[in-house]
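Okay, structure first, notes after.
Below, a portion of the complex is reproduced, with chain positions unchanged.
The first chain written gets the first letter, and so on, giving A, B and C; residue counts start at 1 in each chain.
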Amino acid sequence: MKNHVEARNIVKRFGPTTALDGAGITITEGETHALVGRNGAGKSTLVSILTGLQRPDEGEVLFSGETAPALADRDAWRQRVACVYQKSTIIPALTVAENLFLNRQTAHGMIRWRALRARARELLTTYEVDVDAEALAGDLNVEQRQLVEIARALSFGARFIILDEPTARLDGPAIERLFTRMRALREQGVTMMYISHHLDEVYEICQSVTVFRDARHVLTRPVAELPHDELVAAMTGEATLSYEARARAGANGTVVLEAEGLSLAGRFQRVDLSVRSGEVVGLAGSASSGKVGLAETLVGLHRPDSGTVVVNGTKVRPGDVPAALDAGLGFVPEDRHREGFVPLLSVGENGTLPIARKLGRLGVVSPSRRRARAEELIDRLDIKTEGPDQPVGDLSGGNAQKVVFARALVDDPAALVVINPTAGVDVKAKQALLGAVEDAVERGAGAVLVSDELDDLRICDRVLVMFHGRVVKDVPRGWTDHELVAVMEGIQE
Amino acid sequence: GSGTQTGASGTQTGGAAQPQGGKIGIDHPRADSDFWNSYIKYVPQMAGELKIDLMTPTNSQNDVTKLVNNVQALIGQGAKAVVMAPQDTGAIASTLQTLANRKIPVVSVDTRPDKGPVYMVVRADNRAYGTKACEFLGEKLGGKGKVVQLMGSLSSVNGRDRAEAFRECMKSKFPGITVFEEPTEWEGSKAASMLQTRLEQNPDIKGIYMHAGGVHLAPTLQVLKQKNLLVPPTDSKHVFVISNDGIPQEFEAIRKGDIDATVSQPADLYAKYALYYAKAAVEGKTFKPGPTDHDSTIIQLPNGLEDQLPAPLVTKDNVDDKSLWGNQVK
Amino acid sequence: MTPTRVTPTRATTLTAPASRLRLARFRDLTLVPVIVILLIVGAFADPIFLTQGNLVNVLQQQAAISLLVLAEALILIAGKFDLSLESTVGMAPALAVMLAIPTSAGGFGIGLPGGLVIPLCLLIGAAIGAFNGFLIIRFQLSAFIVTLAMLIIVHGLQLGPTEGKTLFELPESILYLGSAVWLGLPAAIWIAGVLFVAGIVGLGYFRVGRSLYAIGGNSDAARAAGIRVDRVLWGVFILGGTLAALAGVLETGRLGAIGSNQGVGWIFMVFAAAVIGGVSMDGGKGTILGALTGVLVIGLVQNILTLKSVSGFWQPVVYGGIILIALIISRIAGGKAQD
């Protein structure tokens, strides 16, 4: 079989960081090839090199044995490769239709909008993306945007498609639809490179897998020949077991987070919720079920139309984040880029934002105490960084997420509200993060965990399933995937 | 003699080609108007004639902050007298006090500082400009009708003086005339727009007083032309226009009959007498109020003296007078 | 989304488009109510206001500045900034004219034929734009501060050679466009009108126009989509400089001379017009039609203030107040936070 894509001895440095150090990948024509590795291993950097967005410092890229086009020749690149990037390439101020056909609205002459919209609608229907072609992309939620990006990449008709963590923001049914699509493309002979931290997905959809570790190539193997444990070992450099939820003593009585009759128009209605110390309560639901809106309201990001929130015995003013945090809440937001961190500020500062007040007297923040706290957090969550002074904007996705986590945990919260905590983090980090939630709970906190991932929900003592803005069921520990999904889809009450 | 000289000069060494009496610093107020540009050109010429050791002129670009900084620099570089033209006459007070404390005499050109000692103010009376324009238009219009006054910047004292004098004179001498006032900020663009709008609103406007020919002349003519109002004075549609400044282009327009008059603001005399008094000051001469030998009068101010230079009204009759500075520049 | 329904249906997503489209269209026109109010106020303020003559005057007075607003809107939509446009309005025609007129009239004495003055003027404008683009794109310097420095430098390049003098003796060719009348309307209005239509069509229906929105909205994404970001941006700066030079030609024709402060102080009004017209300072948002309504609001306010003879001292307060009110109305009508 011919090699469709080859990258050889790629070296790429960003200032002091070496993102790729002589790494390479070879993808055979027609296969779906997984690229896995821990956060910061250099996967996305390779993607930007394979799509001609960045020039490697050393090494070369070949398509079907020919050298890659010049960086300036974007059209040539686009004929060879289409991509769903990890970072959003949606332009919020433009409509979905225009985003889908960006820079190819028309071959020449004037744009015929009506025809464009029709084409967009057709495309969205083909890929079963349930969004309005005329909506502004900025008004879509994270998941819808992701679906639009995927539809766009698939629609190019390129023979090679790269998908960089496309499923990190999708729920179960959407992932299934994506896989159906990918299988169909593979049957048409399309080559794909697939990046994900969900190793089961790798086994489900890919034929071979390449592992990167610390900016280097570690192995390439057909997936059939590589058992799960070996794959994890290759990624982490050590043998690791998959995460097992710990057996906990369970709720010990005091209610640390309570909501009563909470409603927010268009998002959720009359929700009651009570979380005890030592308890993890899951919030599940399919797209637009209102689970995120509810969690964000608990924290004070939205002001509810009615209802009250009590944190650790204190009734907090509705819609007041600082009050909720002061009362003892820790928060991991849904979208780390939007609400998670300040990219220009250092790891240390981002991690200690909510406790700045405790790092010195009279409003002073002592840099040395901040640094000490930050190093402790870096240690605890195993954040891969040059140190507390590195700007978070320079970290890889998963490590940035750990910083956001660090911020939530820094004040030893009585109650934790965690939304999609493991989106885009590697296996080991996932364990660290879920472990961190369980640690906090064992120390006596109560946690609300909102997630689209059933794996995450396994650490919950009970899962509240939401459907169209209402809590429809309280599922105790011991559920099976099938049961829970059925409730989430509204198939079974 | 010119204003009675007491204190003899005495130190004049005969026939020496060298400049006399110590360095004189000069700050120019702005470089973006034709009048001041003519003044700036006359300065080195007059300095040569008066054999003055002139320092390189600074330019404060119509900004009192820069003026203060420039004066500090001139002091630092050893000026024995300073000529300036503070366009903001109030904000210069403490600088004048500093200069007085250092015994450095100041000649103020064109504007009269409100406060702070000055050796001599050399200016033409801006209020007189306004009054002359009012009288000219009032007579031409026979004491009735409508006139427009295109004002300069209201935050400049000269603009204000002209505007107030014109307004007051119209009120007292020609109460039958309606005056429209347009604050143009010395901008041609605003002047054109405002005049155009006003003529649309009042097609029977018969007179225009422009505060500054340099910026107002061309736009006014352009608007009149567009409205077909650029006709000889004999035509009943004629709009009487009086300008202010005395630049060559105004003279040209007077000759062609496009405008009727202008007040010639004496750029040459400004330069000449500014330097003359600065030199006199360095030499220790003093002056008293009264008439001078150059058709002007020195008057007493609370904070110094002022030599009020003549500002002739130029009409078709005297527009070719060679002694007008506007006929001397090329 | 109706929470009572148990299964999501396509119907729920299909209701949205029509209303959204309507809203999006209206968003360009949030200033229309302000314009209507101004027309009513103006009509009460002075009977002359609503006459054809006066309204044509307003348009003619705004023609030159509207070209600057057009240029700035394009640049802002592409996510950049150009302050130096205002200096180009005076400098480009001044320098072009000086190449043609004799030394006695203030020229360089090169004596180029008068017919070349307008092309030269536009070329100078384009060159200034190209230089701005070069510094901003190639050196990756801050557009605000580069063009601020250029505002000062370009104005100096007019002051220096003219020595601050007004140029009175101009070739006929440069006066023509700003003073001619075509089919009963000043040529300047026709020119501005045609260019605005070209801008609306270009930004609405052509790929290169749409690419401005993409670049202004997310330049990394635009680059990934194959848009030649640097080239387009450079083109926009050059076009901006050229439009500013053309504005200078129109203004020169209207005023009959080139004063040393032609265009000085315009840039604030230009930004005000663009922003109240809905163009975002953050790039990627706004339309040329919206910017045009912004120009009209500013022009009508000035006209009414002149007709009502509001005291020069208090004019700024009234004027600024109206801008604020227009801003608030356009905010409320537009419904979105501004940036």
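The definition used in the following text is that contacts are C-beta pairs under 8 Å (C-beta built on N, C-alpha and C of every residue); 3 or more make two chains touch, one makes a residue touch a chain.
Owing to the predicted nature of the structure, the values given are computational and were not obtained by experimental measurement.
The stoichiometry of the full complex, written with the chain labels shown, is A x1, B x1, C x2.
The rule is simple: only the chains that are shown with their structure count from here on.
In terms of which chains touch, the assembly is arranged as an unbranched chain of neighbours. Note on chain placement: the centre of chain A and the centre of chain C lie 43 Å apart, centres being C-alpha means.
If each chain is reduced to the centroid of its CA atoms, chain A and chain B end up 73 Å from each other. Centre-to-centre separation between chain B and chain C, using Cα means, comes to 36 Å. Partner chain A is touched in their complex by these residues of chain C: 1-8, 10, 13-14, 16-17, 20-21, 24, 201, 204-207, 210-211, 213-214, 216-218, 220-228, 284-285. Within the complex formed with chain B, the chain C residues making contact are 46, 48, 51, 53-54, 57, 60-61, 64, 104, 159, 163-166, 168, 179, 251, 254-257, 259-262, 264-265, 302-303, 306-307, 309, 312-313, 315. Note for the complex: chain A touches chain C at residues 51, 53, 72, 74-75, 77-78, 83, 85, 87-94, 98, 102-103, 105-106, 110-111, 113, 130-136, 266, 268-269, 288, 467-470, 490.
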